[in-house]
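Left out: one protein chain. Kept in place: all the others.
Just so it is clear, A, B and C label the chains in written order, and each chain counts residues from 1 on its own.
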Amino acid sequence: MLVVMAAHATPEQVAQVVQAIRAMNLSPHPMPGATRTAIGITGNINAVDPRTLEILPGVSELIRVTKPYKLASREMHEADTFVKLPRTTIGPGAFTLIAGPCSVENEAMILRTAEFLMERGVGLLRAGAFKPRSSPYSFQGMGLDGLKILEKARARTGIGIVTELMDTDNADAVEAAADVIQIGTRNMQNFSLLKRVALARKPVLLKRGMSATLEEWLMAAEYVMAGGNYQVILCERGVRTFSDHSRNTLDLSVIPPVKKLSHLPILVDPSHGTGKRDYVPPMALAALAAGADGLLLEIHPDPDHAQSDGAQSLDFAAFDRLLESLKRVSAPLGRVLN
Amino acid sequence: MLVVMAAHATPEQVAQVVQAIRAMNLSPHPMPGATRTAIGITGNINAVDPRTLEILPGVSELIRVTKPYKLASREMHEADTFVKLPRTTIGPGAFTLIAGPCSVENEAMILRTAEFLMERGVGLLRAGAFKPRSSPYSFQGMGLDGLKILEKARARTGIGIVTELMDTDNADAVEAAADVIQIGTRNMQNFSLLKRVALARKPVLLKRGMSATLEEWLMAAEYVMAGGNYQVILCERGVRTFSDHSRNTLDLSVIPPVKKLSHLPILVDPSHGTGKRDYVPPMALAALAAGADGLLLEIHPDPDHAQSDGAQSLDFAAFDRLLESLKRVSAPLGRVLN
Amino acid sequence: MLVVMAAHATPEQVAQVVQAIRAMNLSPHPMPGATRTAIGITGNINAVDPRTLEILPGVSELIRVTKPYKLASREMHEADTFVKLPRTTIGPGAFTLIAGPCSVENEAMILRTAEFLMERGVGLLRAGAFKPRSSPYSFQGMGLDGLKILEKARARTGIGIVTELMDTDNADAVEAAADVIQIGTRNMQNFSLLKRVALARKPVLLKRGMSATLEEWLMAAEYVMAGGNYQVILCERGVRTFSDHSRNTLDLSVIPPVKKLSHLPILVDPSHGTGKRDYVPPMALAALAAGADGLLLEIHPDPDHAQSDGAQSLDFAAFDRLLESLKRVSAPLGRVLN
Partner (left out) sequence: MLVVMAAHATPEQVAQVVQAIRAMNLSPHPMPGATRTAIGITGNINAVDPRTLEILPGVSELIRVTKPYKLASREMHEADTFVKLPRTTIGPGAFTLIAGPCSVENEAMILRTAEFLMERGVGLLRAGAFKPRSSPYSFQGMGLDGLKILEKARARTGIGIVTELMDTDNADAVEAAADVIQIGTRNMQNFSLLKRVALARKPVLLKRGMSATLEEWLMAAEYVMAGGNYQVILCERGVRTFSDHSRNTLDLSVIPPVKKLSHLPILVDPSHGTGKRDYVPPMALAALAAGADGLLLEIHPDPDHAQSDGAQSLDFAAFDRLLESLKRVSAPLGRVLN
């Protein structure tokens, strides 16, 4: 923490700030400069709310220095986190595909998709039984019946299940059905939900909030980790900006900073990121090249009749073509598709 | 809904889109133009997912025409909604103040604040017992003990209580303690929570999401209303933009469109909107002048020692000065403070 | 400037950064903390590019402390700047109206507007002879002929002229015709143009760039002031965000920080800020209440047939109604309309 004094701050005002810092059991380090004094602060800053320093007379600005996340930070935990799943491991070196329809629509389509994926060596199926929809009048998912279908698909094909949890009420059911519990964009800062999945014995796929900074995202991961669940997978899915050429702005540029600041794996969801199936393959390849650890992809046996998100879903033939491209490009990048 | 065909679309492609629209039980209206054909669609569009039309050959773009909200819309309900509370009514003509500390810290400070407000004719106290904090290591609120303190303040002073609900687990307790249930910014699209407060018998104060469009915000209100609770109060509290001169960008310009498109009342929270107590009074006055129906304000008997948000809280003397200004300015605007 | 070292930085790396700072003729102030060391820097930071420190081994982050603007800063120049014009003065205490059509369309409409304004005591006319239009196929303004019409309006009515300069080629002509030279949003960082108006003997009205931070805006003002022209008037006109309920997001919340950080006057343009005439009056009143020093307003004798921006222009009757409201509200705020 650094307190920047105004240029015209008096020595008395500087002294008052120094005293206030000491009263917080922190150590002040005044640095008189040519035009103003700055005061560095060391000590355990998390124990207090130092924003109140900002309003003392003569203070111009308060600048935070230390990042507030610990467990999610690479500084505290240098080695990469690998998330181990029944048939695959997510983390550096690999490039993991998770594919499937937006929502569970019926048993036939889920089984068909699971078999299709397993034939191609893709061991993780995504599909929502509970769907967050911006309209109360839209299809809200099959709920518990949908979870049963997913469990059946796993029992029959051996595929792993990635599915979303929307509230604590359904936490036990989703935890039982899922191999990975997905927390959606709109719930990234649903702290009650984060505290609940912190107690789960399944890994958590944490989508980035629509307008979350990297720090806020890692703090949401910190909630899960602080509660005891260290198996967190980040997932970039597009953020909200002024841009209107695609549904969201897929922020691939967050990948290198995530890798620098955190040890957690990061996936990319180019389906929600772009909102248009034609744009999915180039952005999927770009995610691989940028250093992501895998993809979350929407595919559908018959996208033109999907109950939701058909416009951004690949059909099976398009998925096969993308798979071929990913294989060709992953090799020179030293990555192994799984 | 309008389908815009590509300039080079063939007559066969136009015919195929026309047919696809009919297959959805909707009516197509082709309009051949100089460079391209557009096809208007009428009928009950909400029953289908027309985004799949977008991917038919020859289609350039799909443009939605009808707004998806109904109950929140002024077109469907022309008269202004007034939310009636024990001691006051929120809606046009009035200008309602809701004030109090960020969080319930202890009984003494809540009682002191409630008495202070009642003496000045301010009949609504805001204070959080459950606090959404971006860090798991920050003070998370007093919880149920905090609710008890709020109930005591009401019993002793008669003041109405506005307090936040963060999850369905505490819904009954918050509904019992509150006169108005607050849904926070980070939960604006927590649809499970919205469905729960739709069943509550108390009005809901719905804060705008950090990056919510006006349509998404009104759709969140629609969730509450579609479930049977028509007493919804909107609250603008700053959105996230590139701007860094204040904590958020308080979007007062949303007030006139809210008034045009919806019949619901709208309040403004200049404390969270700016994040700095010095900026609160001018933005509070601006909210009044822009046509808001009231304010949500953070005040604290001793802001410099507040457990949270002290930097943006007014002390009692500053609140008194603001109250004077608001009274002076509300008269020529034809508004009555309550 | 503050250099934050990584938690795992070695003493040698800290020493290397200290040495690099000294090599820049600056003074390092190391502050060893519990988890990491931070190094404060004092001295004349503007002479070097300290961003290169950021890439030394062991450095985690570089944090700038001092604001880069000097002449525009209130710290360096505490007294408010008042811009004196032939018939009025812009600055605190007053509330100055500048009104007129988007563009000069013909002599009759300009004269009519000038007379209308002078009758109401409004002494400044805005109208563009050179128009920045996003399409090359749109009306680009009357150019030099437009300037002649503006000069005629001034000669006949005595009204002051505010008009936009788009390039250095027309600088002499615009400087001669204008009482205030307007720099448009898209040219806020057209540094060649800023250097030219720095030499002008007329005040400069500097519109905020579409996505300019407050610092960038003040730095643009600094360009004009550093060249010798201290008569700069800022003008907020809406910034670009994700919001789509109005043409731009009018950022009234920038007014208090501008007043705190700078001594320059600030106007608000609610016409471009909202893009819709119905939204102009409430936002105009809000600008007054928020502490702006005046307004830039689009009015037109016949908005429905304007060559540009008709949808956001007030007609004369609507302007009269707004003027009445502004008068009523300015009094209790201690402001005098001019």
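Worth a mention:
One rule holds for everything that comes next: contacts are C-beta pairs under 8 Å (C-beta built on N, C-alpha and C of every residue); 3 or more make two chains touch, one makes a residue touch a chain.
On a predicted model such as this, the values are computed, not experimentally measured, just so you know.
Interface note for the absent chain: among B:Gly43, B:Gly143 or B:Pro301, the touching residue is B:Gly43. Annotation: of C:Thr163, C:Asn190 or C:Ser271, C:Asn190 touches the absent chain (contact as defined above).
Against the chain not displayed here, chain B makes contact via residues 2, 4, 6-8, 29, 31-36, 38, 40, 42-44, 60-61, 63, 65-66, 75-76, 78, 211, 240-242.
Where chain A meets the chain that is not shown, the touching residues are 211, 213-214, 238-239, 241-246, 249-257, 260, 273-274, 278-279, 282-283, 285-291, 325, 328-329, 331-333. Of the residues in chain C, those that touch the hidden partner chain are 46, 49, 51-52, 54-55, 68, 132-137, 166-169, 186-187, 189-193, 209-211, 216, 219, 222-223, 226-227, 240, 276-277, 303-311.
One rule holds in what follows: only the chains that are shown with their structure count from here on.
Set against the C-alpha centre of chain B, every other chain centre is closer than that of C. Averaged Cα coordinates give chain A a centre that lies 26 Å from the centre of chain B. Rounded to a whole number, the gap between the C-alpha centres of chain B and chain C is 31 angstrom.
In chain B, the residues that reach two or more other chains under the touch definition are 211.
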